[in-house]
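Heads up: the structure comes next, in structure tokens.
Removed from the display is one protein chain of the complex; every other protein chain stays in position.
To keep things simple, chains are lettered A, B and C as they appear, and every chain counts its residues starting from 1.
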Amino acid sequence: MFLKDLRTQVLEANLELVRRGLVLYTFGNASGIDREQNLIVIKPSGVDYDELKPEHMVVTDIHGTVVEGNLKPSSDLDTHTLLYREFPSIGAVVHTHSEFATSFAQAGMYIPALGTTHADYFYGPVPVTPPLTDAAIGGRYVHETGLAIVNYFRQHKIDPLAVPACLVNGHAPFCWGKDAQDAAHNAVVLEAVAKMAYNTLTLKPNSEGVSQALLDRHYFRKHGPSATYGQGQ
Amino acid sequence: MFLKDLRTQVLEANLELVRRGLVLYTFGNASGIDREQNLIVIKPSGVDYDELKPEHMVVTDIHGTVVEGNLKPSSDLDTHTLLYREFPSIGAVVHTHSEFATSFAQAGMYIPALGTTHADYFYGPVPVTPPLTDAAIGGRYVHETGLAIVNYFRQHKIDPLAVPACLVNGHAPFCWGKDAQDAAHNAVVLEAVAKMAYNTLTLKPNSEGVSQALLDRHYFRKHGPSATYGQGQ
Amino acid sequence: MFLKDLRTQVLEANLELVRRGLVLYTFGNASGIDREQNLIVIKPSGVDYDELKPEHMVVTDIHGTVVEGNLKPSSDLDTHTLLYREFPSIGAVVHTHSEFATSFAQAGMYIPALGTTHADYFYGPVPVTPPLTDAAIGGRYVHETGLAIVNYFRQHKIDPLAVPACLVNGHAPFCWGKDAQDAAHNAVVLEAVAKMAYNTLTLKPNSEGVSQALLDRHYFRKHGPSATYGQGQ
Partner (left out) sequence: MFLKDLRTQVLEANLELVRRGLVLYTFGNASGIDREQNLIVIKPSGVDYDELKPEHMVVTDIHGTVVEGNLKPSSDLDTHTLLYREFPSIGAVVHTHSEFATSFAQAGMYIPALGTTHADYFYGPVPVTPPLTDAAIGGRYVHETGLAIVNYFRQHKIDPLAVPACLVNGHAPFCWGKDAQDAAHNAVVLEAVAKMAYNTLTLKPNSEGVSQALLDRHYFRKHGPSATYGQGQ
């Protein structure tokens, strides 16, 4: 893939977040990676979305050193680069403060798989990280944020493409996907799923997740070699 | 009715769901039946709504065998066909994951008839099916989903045109009607009724349904031979 | 005032309800009265809002007998006419099934005066009627709906212009005002006030109303001879 195409895709993913009401002002960022060249394209920090053009996207190496662009990259860059280094299967990362997903993060609660909408996209609960220690917050904070996500997925042996999102405790969600469009799509669905989980839990506080059988059926209807959804193959 | 008109009506019903905010991306589908020819027209699977044209609609027989169209039909086809076979009075089926109706389905709760808005459209609670067994989920799942609806209505002797909607446990609502426009209209009203039921129950958890007298008065004001609402006879 | 102007005002009030998201499909109606001629102008029943023109408005006498127009008047006409007969100070009536006001009506709960937004428009709680008896529902139901409102205001000595709205138990709100624009405005503010009351009560269930002093201060800032709000006088 040409870097020019990646710039366009990353911009488009950022704009999709705005169109779907997931970001207020500049509260969000999307990036994508070119795995062949090991280059990351990310939104610049604090620039208005309606002024963003492909050439404003910042290009960095996998460690976050800027290699192209005059603007400063998103202040969450170090979380993005860590996720790319540690989750080799992902092609894009999206961070938003979308209302309901953020509300679960603020409550320190994971989002249980309460229905098939969830199961179509997330093969199990969307986890929440433990709170960061004061030392981690006072140290390499943005890096530590990514580390909390990666450690959680490793310890619980979760495949990042099977559960392409994580809530950071007291903060907000990070999502990812195979490419920028997919990551933005997952962020939009996460917010819808979070909203319905909120409704379900406030209506019936002890609601339980769907059965493993239903989780399997819906997830594998949309993913993997036996997927039957859509016009694909 | 010509099949061409049915294609247009089914497309229009699908678009009405989008306009009213009931579907996110491709999460929904509407179909209609020509009872004379026993042919069903249904939305294709996973195609963007803004690209949909009448000629993209898929035509199947009453058992779901495609007889016209190059696209794959909605993955929920087997639920639609079963409802058409078992509910001979209905002319169209609509499935959405609309937020509040889905939240009740996720909570495994029926929607009680808490007010006249509900009573104008649904002559009694909107039921929720029992959870499917693992065997049903692992077997002909989409067919079993329809069977759970049909069995519930049979066992409780509910006329499907008097209560033109059902929540599938842990999943989402299915609605129907005498034609595609009517089914989509019922899906839109169901969501409004579900939202107000959510508000009512979170405000006053032990809220009871309206009296049978009020249910009768409102339902028969809009339906049946003594209807007085609207300009029609 | 010419009847032609009243038709235009009543149409405009109906459209304001749509613009502000208070009505779904045809769930709502507004009317106005010409007190000199004792003629009422009301929306026809079940006609799409985007087709409504001033000439579609139906004109009736104070007892609801149609004197002009080929369309059937709103099915809630008898509530409107009763309110005009019993509340001589009002010039217009609006009925909606707006989401949050209707949710309070469904819960059988009045809307307490929890803040100054409420106090600016409603001089005390917005009451809810007692449930209608089966006999009233089975009898002149629409008339009885109006009677429940009027009886409540009489028994509690509430001035209908000081509290220009009432929730009908298990049904929805009726609002009114000095003219059609004012009644529609009150319906829009009622919904905003109901939404904030819902939030307040779900956040802190035992929330109490504002003090009489604050109610007086805000209400009389906008109403009566010492009003200081706006550019008037």
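Rule of thumb we're sticking to: a contact is a pair of C-beta atoms (placed from the backbone, for glycine too) under 8 Å apart; a residue touches a chain by one contact, two chains touch by 3 or more.
Bear in mind the structure is a predicted one, so any value in this text is a computation, not a measurement.
By the touch rule given at the top, the unshown chain touches A, C in the complete complex.
Although one chain is not drawn, the whole complex shows that of A:Val66, A:Ala107 or A:Ala162 it is A:Ala107 that touches it. Think of the hidden chain as still there; on subunit C it touches residues 114-117, 185, 188-189, 192, 195-197, 199-200, 202-204, 207, 210-211, 213-214, 217, 221, 228-232. Not every partner is drawn; the one left out touches subunit A at residues 24-27, 44-47, 71-72, 75, 97, 99-100, 102-109, 131-132, 134, 137-138, 141, 170-172, 198, 201-202.
The rule we apply is simple: only the chains that are shown with their structure count from here on.
Counting steps between touching chains, the shortest path from subunit B to subunit C takes 1. Of all chains present, the one whose mean CA position sits nearest the global mean of protein CA atoms is B. It takes 90 degrees of rotation, in steps of 5, to superpose the Cα atoms of subunit A onto those of subunit B. Centres computed as Cα averages put subunit A at a distance of 33 Å from subunit B. Note: centroid distance subunit A to subunit C, computed from Cα atoms, is 47 Å. The set of subunit A residues that touch two or more partner chains is empty.
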